[in-house]
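Of the protein chains in this complex, one is absent; all others appear in place.
Right, chain A next:
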Amino acid sequence: MDSPVPATLARAPARPQARAGEEACADTRQDAPAEAEPPPRRPAAFYSSVFAQIEEIGWKQLVSATGDGVSCLTFRVVDEPGRMHLLEITLPMGYPESPPSISADVPYLPKIHWSKNSRLKDVICQFQAHLKILQEFWNTMDEIDKVLWIVDPTKPSYAMSHRRIALGDDCYILLQVDARKPNSLPECRFLGTDGKLDQLIINWRKNRKKWDTKKKFHENLAAVLDFALPSPPSVGDKAKDDEQADCGICYAKHLPVDDELGAHSGCATDYMCENPSCSRAFHSVCLRDWLRSITTTRQSFDVLFGNCPYCSDPVAVKITGH
């Protein structure tokens, strides 16, 4: 189901008989009230023209329209492999003589070719062509995410071209992939304890000339580092469960990285309900906050006693820190 067109769109004057290519009529402005510099207004033909162009593209693709009714349009664009993108088109006051500007979650934006006779559909087509060019980049990033142990970002956006890859023994390589030439040698930085990293840095400097743009990215990386890169962690059911458990209260795997949380900053769920039928996971911070917020919680020294929010079995959480 498509999201409904927001009510603000209804404010715009719309003529049912609006036709594509309709001649713009002169602005028959009424006697302006005696105000200081009223804000500039769109001619009436602007709205009928934009409506006709939206119809041309398809109302189903229109996600939202904001601004003075239709000055900022967001369209849903699906690329060939099926990735869904949101393209935001902003129509400046000088439109259509002035070109619209665009915004999207891509590593770089295309340069839009525009003349005053161009239509919004042309912008969509140019964006689709741009998405086609970016497929190689996204395929490379998808393969990296699949084959290597990515610790950051955990949920990459389409625009992100950096990856922090775990090499084991608390060593990491931070890569910046060139979105225009994704198979070329990436920029890289090494993070972690010096002892282990020294050899990797030496290998990188010595071998990076061997980077082969025809080989797969992760194969190149392993060859240049002369190192067996670890796979994403997925071994063992227990480890998998621990990795994937969301907190039953905040619905996140990891707490936000925040100074206020102290030692718990960014940590995974660390408490599990002991009822075998429940086994719900929580951050102890979230569970503690919940227990503190209800009146039935009991406290003994530095331990809070209460009931699981899901199954009501007893739970107990230590009060640590402030």
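Throughout what follows, a contact is a pair of C-beta atoms (placed from the backbone, for glycine too) under 8 Å apart; a residue touches a chain by one contact, two chains touch by 3 or more; residues count from 1.
Please note the rule applied: contacts and distances are computed from a predicted model.
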Undisplayed chain, where the name is taken from the UniProt record, one of "Cytochrome c oxidase subunit 3", "E2 ubiquitin-conjugating enzyme", "Peptidase S26 domain-containing protein" or "Tubulin delta chain": "E2 ubiquitin-conjugating enzyme"
Option touching the unshown chain, where A:Asn117, A:Thr154, A:Ser277 or A:Ser293 are the choices: A:Ser293
Residue touching the undisplayed chain, where the options are A:Gly168, A:Pro256 or A:Pro314: A:Pro256
Touching residues on chain A - with respect to the absent chain: 1, 6, 64, 246, 248-252, 256, 258, 286, 289-290, 293, 309-310
